[in-house]
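Excluded from the complex is one protein chain; the other protein chains are retained at their positions.
Now for subunit A:
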């Protein structure tokens, strides 16, 4: 059965753009096999993103070294980042950056991870959508705010992990609108989705591709998207942004990659270049389009600034909702 993914050639333009970007720094390739350390279990979004990069890098000869994606899951990604923090200067290990890498140290009161590693790149972003159950009385974000104002704490959100992106976004909405919502954490995003689909709660956040499934199957009613502009796809263009609805919250979930502390800058520059090359491939752009992710890639020092800014947001929100130690 031939698959149609290869026909989606949105990549051409992007390919030209980033192929033109060259680095002033010296670049040096590491030798030997590479481990992409992932703090999520196999099947989680960070895992899938890194496996996609690993596959493209090896398949297309962008990276000759064999790449292994190693799931060191558990402890809110701390098993993974503690492993990488213990390897200063190591050239063969990269750490996958997802929100728990930022939030777990804040929640547990341990030193920041992001301040200790060598930033390589911010790779992939996804907007988040807010859903309610199909037969709910809520029809807009304004209705949610009204309901939560009338009965503080009575509007429930089925979420993923405590301190996760949807928890942070819940906190942002609460503080922007001066309301209180009840966030119910689960073992994983999909466990939270089961609670939502079972009709046990009012609200649930999804990524764009998860949201598209809920819309197509009629099992969720979209209320808002938390981006600056609406999506352009037919099924999604009717979803108003939170800002349009008077709630000034823009929030993007992101994934990135970093290396152990004290990495040779030439190797860091090489990795940044390879990730850019991989992202420019047709294969990656097709994957991106299929999963409705974005890839606004920034690398090295720029990525460091990006991560630092995100860390500030996480710390601020987690402090406000009383989770920060």
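In this text, a residue touches a chain if its C-beta (ideal position, glycine included) is under 8 Å from a C-beta of that chain, and two chains touch if they have at least 3 such contacts; residues count from 1.
Definition applied: contacts and distances are computed from a predicted model.
One subunit of the complex is not drawn; among "Putative tricarboxylic transport membrane protein", "ATP synthase subunit b", "Deferrochelatase" or "Carbon monoxide dehydrogenase small chain", its UniProt record names it "Putative tricarboxylic transport membrane protein". Of the candidate positions A:27, A:191 or A:250, contact with the hidden chain is made by A:191.
Considering A:34, A:69, A:98 or A:249, the position touching the chain not shown turns out to be A:69 (whole complex).
If you put the missing chain back, the residues of subunit A touching it would be 1, 3, 5, 41-44, 47-48, 51-52, 54-55, 59, 68-72, 74-76, 78-79, 82, 103-104, 107-108, 153-154, 156, 161-163, 182, 184-188, 190-191, 193-195, 197-201, 209-210, 212-214, 216-217, 219, 286-287, 290-291, 323, 325.
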